[in-house]
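These notes concern the structure reproduced below.
The complex appears here without one of its protein chains, the remainder shown in place.
Chain lettering (A and B) follows the sequence in which the chains are written, and residue indices restart at 1 in each chain.
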Amino acid sequence: MQIQWYIFLSVALFCIGIIGVLTRRNSIIVFMCIELMLNAVNLLLVAFSKMHLMNGAAKYPALATDAQLFVFFIMVVAAAEVSVGLAIIVMMYRNTHSVDINFLNRLKN
Amino acid sequence: MSAIQLIYLVPLLPLVGFLINGMARNTLSKTATSVIGCGVILLSFIISLTVFFQVNKEGFTPQVVSYFDFINAGKIQVHFAFQVDQLSSLFLLIITGVGFLIHVYSSSYMHEEESPHFARYFAYLNLFVFSMLLLVLGANYLIMFIGWEGVGLCSYLLIGYWFKNVEYGNAAKKAFIMNRIGDLGFLLAIFWMLQAFGSVSFLDLFNPSFGAISSISAINSPTLVGISILLFVGAMGKSAQIPLYTWLPDAMAGPTPVSALIHAATMVTAGIYMIARSNLMYTLSPITMTVVAIIGLATAVFAASIALKQNDIKKVLAYSTVSQLGYMFLGLGVGAYTGAVFHVMTHAFFKALLFLGAGSVIHAMHGEQDIRKMGGLSKHMRITYLTFFIGCIAIAGIPPFSGFFSKDEILAGAFANNPVFYVIGLGGALLTAFYMFRLLSLTFFGKFRGTEEQLHHLHESPSAITIPLIILAVLAAVAGLFGIPEFIIPNAHWLDHFLDPVFAQSKALISHHELSHGTEWTLTVVSSVLILLTSIWAYKKYAAYKGEAAPETGFGKVLQNKWYVDELYDAIIVNPIKSFSIFLNRVVERSGIDGLVNGVGRGVNYTSRQIRLLQNGQAGTYILMMVLGIIVLFIVQIFSR
Partner (left out) sequence: MGTYITFPELLLWLPVIFGCILFTINDAKTVKRLALISSLLTLGISITSLFFADNSKYFLYNNVSYVWLQYIGSSFAVGLDGLGHMLTFLTAVSFPLIFAATYNTEYKRPNVFYGLMLLSQAGLMGVFVAIDALVFYFFWELALIPVYFLCSKWGGEKRIQATFKFFIYTFVSSLLMLVGIIYIYLQTSPTATAEHSFSVQSFYSVVIAAKDQTWLFIIFFLAFAVKMPMFPFHTWQPDTYEQAPAATTMVLSGIMVKMGVFGVIRWILPIFDESVLRFDNIIIGLSVAGMLYASCLAMVQNDLKRIVAYSSIAHVGLMCATMFALNNTGLTGVMIQMFNHGINVIALWIVVDIIEKHTGIRKLSELGGLAQHTPLLAIFFVIIALANIALPLTNAFIGEFAMFTGLFEFNPWFAAIAGISIILSAVYTLNMIQKVFFGNDNIYTKVVSQVTFKQKLSLSIIVAFIFVLGVYPKPMIKLTNTTVTNVLKLSGPMADK
């Protein structure tokens, strides 16, 4: 399969993520959109890695497999981030009885 | 082993005296203090005397005794060295001799001071003698300058000796600052000499065979005129000439012996010494000579006119000093160098005598200085009266007392140079005779005008005061014999002969149209008769003074207020500088520079406060900004290809 299809897909996913983050006020949905963006990038990384391996980069497999390693890192970090982020949202809900992100603009005071 | 090898002791001894009296001022008794204070000066005097006799021998050439490299940096190569020659040895004698008498006088005059202050007084006095000796002994202008500033400092310390009195403090400050103005001129002259000749030592400059200035033959070369004018500015400050003279009358705030020593006999003549020392430079720049003569003459007449209307016994003498110094500068300006130095010598005797006599009077009157409240003192204080009388005759210029000879020599020189100078100078001499006899009459003749209590306590001063008076009176009477003019007895002018090596180069250059003996006789007789008449007139006029106090009007008031010169200086110099400084402080410093600096800070603060509003706490906005940023970066990236 041509690489561009993968690129189109991940760009689409990424844009959906961005628009979600920008337009939604529910912090859980915002959170999901961020995940969506991360995974769009992951997809791209894996796709390029595969492409390089197929295009005879076998001489330096390390170069191509690095991308897949990055994906794992991103997934681990994302998982950690989700746990922290969800905890924050829970705390936020407990304090304000809302998960609206605009509700919490009082940090500045 | 000659006495010249011991020359360093001459200034060193007073310095030792200063250190002992200064360090141990709390422990020494008054007797010990005065013995040390007077003793060191006496020793210096004895050494100076032996040096003098050595110098007086036939065929003596100036000797420079070098001690160590003082400053040796780049263009400045100056040794700490003393020069012994005719001029310096003569001044050594005057300084240590008159100085010793005044020290002795002080030990009695200041006896009422508390012991530490008494010691402080003697310490200052010794320090003064040290500086003055440094001034005249220095073998180059820099050492001379050290002494020059040193005497200024001592003058400051002694004028402000009674430091609790704010007014005395102001007088001291004024003296120091006015002197500093002159000193700036002196300093600039030194820089210029270093620049132009690479040396400031007298030998390097004036030696007939290799001196840098002796080899200049051009008359009025700009360098020499510039340097000599600047040196003269220095002399103006120290020797109280117009326009820097106003400090000297105020300096009378100091103890009277100080006025006698510093502000009459020695320090104020430093300017004359300096110009006499640099005579060749002046002879080669006639422009400066004319300036010196005119300023000297103007000062002589101007100060004498003020002295006419002063009522403070010390102020009269102070203006008289300024006026006499003017005569000395007139002498220098017309090329009568010997006459000027001669007048320095005779003036040292009679003016010290007059001041000390005034001190004796003030002592007897318990601090009263107003001559309108004195009168008839001749009956109570015979010795003071007689000696004061001799001083008066000497300064007025009545033959055959010393002042007659020295003043006559200067006036003859002035006549030879320009008869107008002579006429104005003679007018000044008549004024001198008038105010001196006014002073004498008001103080010693007529009826006593003070309080009963003062009359009751009137007494002759103790011998420590009268003996110096007598010695000085003798000197004031006979010192004229050192300089009997040519037309009276040929070849009897000892001083002229003695100082000849110092002024030889100048004399060769000045084309004197010699006055005939007939002219000189006429001049002398005319001036003597006029002076005598004026004296008698003044005596007659004021001997009958009753103490009526009609307020002065018109010109008399102007004179009494010293031509309003102090007020003028305040209005055109002091106050503008003060207001300008306040303006700088308030406007330029606070609002201008500091305002600018603080303005930058405030500007940063303001901008930050505006930018802060972007940080509104809405997570959505932040993300939007971020996305916009990324998009912008992408666009830049794409279009910059």
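Here are a few things to note about the model shown:
The working rule: a residue touches a chain if its C-beta (ideal position, glycine included) is under 8 Å from a C-beta of that chain, and two chains touch if they have at least 3 such contacts.
What you see is a predicted model, and the numbers here were worked out from it, not measured in a lab.
The hidden chain, counted over the whole complex, makes contact with B. Contact with the omitted chain, checked across B:105, B:122, B:145 or B:206, is made by B:145.
Within the whole complex, the absent chain has one touching residue among B:5, B:29, B:56 or B:72, and that is B:72.
Checked against the hidden chain, the listed residues B:85, B:183 or B:204 yield one contact partner: B:183. Checked against the full complex, the candidates B:8, B:192 or B:448 give a single residue touching the omitted chain, namely B:192. Mapped onto chain B, the interface with the missing chain covers residues 68-76, 116, 142, 145-146, 149-150, 153, 156, 160, 163-164, 166, 169-170, 172-173, 176-177, 180-181, 183-184, 187-188, 190-192, 194-195, 577-578, 580-582, 584-585, 588-589, 593-594, 597, 601.
Here, only the chains that are shown with their structure count from here on.
Mean C-alpha position of chain A lies 94 Å from that of chain B.
The touching residues of chain B, when paired with chain A in their complex, are 615-620, 623-624, 627.
Interface of chain A with chain B (complex): residues 18, 21-22, 25, 30, 101-102, 104-108.
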